[in-house]
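Every protein chain but one is kept in place in this view of the complex.
Up next is chain A:
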Amino acid sequence: MMGLSVVFKRELASYFATPLAYVFLVIFLVMAGVFTFYLGGFFERGQADLQPFFNFHPWLYLFLIPAIGMRLWSEERKSGTIELLMTLPISRTASVLGKFLAAWVFAGLALLLTFPMVITVNYLGNPDNGAIITGYLGSWLLAGGYLAIASCMSALTRNQVIAFILAVATCFVFVVSGFPLVLDAFNGWAPQSVLDAVSSLSFLIRFQAISQGVVDLRDLLYFLSLIAAWLAATAVVVDLKKAD
């Protein structure tokens, strides 16, 4: 998979070739801080954990992750470079994975830069650092799920704004699928098993479990298979749409 690493390196570097990376990192860190300290009441709770920090990640990611993912394929299609990429000896799988991994690592980097949060909470009390680590892991997996969806939406259109809106909307459905907002649509006519299936797709419920330090293999599998499914869909869509 030599092609994968070359695509990965180029893609990751391209985030830093424009102000995109820096704008994103600054906004992400500021927003994460604002959510934690003001909306999450980090100090008022008086507890030595990062729950107020992690709790807002699904909502923070809802807008910020599609902003990273929207360019993955639509930019290639708009500028015509997709023809170059697809005629170089790189398999389609390697391109799809390489691009996704670059975006995921970038999101991971943004997440790592929130480390002052960990220092703060360790300075103020004695938190369960194991739970914090699983919280970070869960948050990164969550970002991967959002990104895989954004990657697929980006392959659908050559317009980045449309890709962004489609990605936000689809991610939103996955976030709230455990809520009455979505479940009510099935309530009353669908059998209980369908309701359970739909609510089990929710990012929020899965993420809450991991962010509280409970690592369930099923939750890990959920995120990884979700990422795999959306990336497979990306590959199909890229193939169908590349020449449009």
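Methods note: a contact is a pair of C-beta atoms (placed from the backbone, for glycine too) under 8 Å apart; a residue touches a chain by one contact, two chains touch by 3 or more; residues count from 1.
Keep this in mind: contacts and distances are computed from a predicted model.
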item: Name of the absent chain as recorded in UniProt (options "Phenylacetate-CoA oxygenase subunit PaaI", "ABC-2 type transport system ATP-binding protein", "Membrane protein" or "KipI family sensor histidine kinase inhibitor"); value: "ABC-2 type transport system ATP-binding protein"
item: Contacts of chain A with the absent chain, listed as residue ranges; value: 2-3, 6, 9-10, 13-14, 17-18, 79-81, 83-84, 86-91, 242-243
